[in-house]
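Every protein chain but one is kept in place in this view of the complex.
This part shows chain A:
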Amino acid sequence: MLSYIVRRLFFVLFVAWGVTFATFFIAQVVPVDPAIAALGENAREEQLEEFRERYGLNKSKLEQYLIYMGRLISGDLGQSLRTGRAVAEDLREFFPATLELSLAAFVFAVLLGIPAGIVAALRPNRAPDVAVRVLALLGGATPVFFSAVLMQYLLAQRLDLLPVQGRLDGFLFPPPRVTGMMGLDALLARDWTVFLDSLEHLILPAFVLGMFSAAILARMTRATMLEVLAQDYIRTARAKGAVASSVIFRHALKNASLPILTLLGSLLGGLLSGAVLTETIFSWPGIGRYVTQSATSLDFPAVMGVTLLVGLVYALVNLVTDLLYAFLDPRIRYT
């Protein structure tokens, strides 16, 4: 088990290296000079030279790569061309907001998708099943950016039920930063006004972001549950008089949990990168909005930083998913 984990962690490192290499490669094909992109067309030659000197852009590609890798090993992701700050510092500031949003969306998706899938599977082709299937089909086909725009207009602007954008009302002071997740930090500071307000700000973007995942999850749960419910041991359990709920949860859902778990892992990874569109629309100060702005201004150190971070999180989530397998299914052993 331990050697398996170590091997997998090496693999995570390998993937991380691959991701940085690919992004570095992509950054080299940019037809625009990043110095001009940052300083503008009218910048004087000395200014451009100074900028290139400061960010090491005048060295050879190989040198630039070696310098980048050397710094990376010591945890230095370089400097953002746009914000002028260390990329690592930017990520520390913006990532918790994305994590908060993605986790909330994930909770939405699980609470909505899995029960819907179970209900649908219990009575196939009846009204609730048809409703779940239609909603799941629509949810899987609706562009996130439009549902975000629509919900923002209807629920926030028109009905004034929820805040339009941002993480906190302008007149409130954010709690002292501990985790960077506004809600959690407010809880830690026992600041209930801020906690409730940040929760209100979170609901809409999290719901919009989670809808697509909820749709996929409902479909998958339904399909897996249908398959499991058709097995002989379910009939046996029913025949011997087991309580209906125990058949559903202990016999069926437990055995359907492996494929669902696999999907959950990949959904969480997908949410992190899907946050790009949601954050842009709701002015959510996370790494999705950060990477969009960075890519627009050809700030590749920042783009590489975000890609590396999200790639790492994704690989680690996959590792945890695989380890949970062994926990849920004793037949699976890693050596």
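Note that contacts are C-beta pairs under 8 Å (C-beta built on N, C-alpha and C of every residue); 3 or more make two chains touch, one makes a residue touch a chain; residues count from 1.
As a convention for this text, contacts and distances are computed from a predicted model.
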The complex's invisible chain, by UniProt name, from "phosphoenolpyruvate--glycerone phosphotransferase", "NADH-quinone oxidoreductase subunit J", "ABC transporter ATP-binding protein" or "Putative D,D-dipeptide transport system permease protein DdpC": "Putative D,D-dipeptide transport system permease protein DdpC"
Listed residues A:Ser80, A:Ser198, A:Ser213 or A:Thr307, member touching the removed chain: A:Thr307
Missing-partner contacts on chain A, residue numbers: 11, 14-15, 18-19, 22-23, 26-27, 29-31, 137-138, 140-146, 149-150, 153, 157-158, 227, 230, 269, 272-274, 276-277, 280, 291-292, 295-296, 298, 300, 303, 306-307, 310-311, 314-315, 318
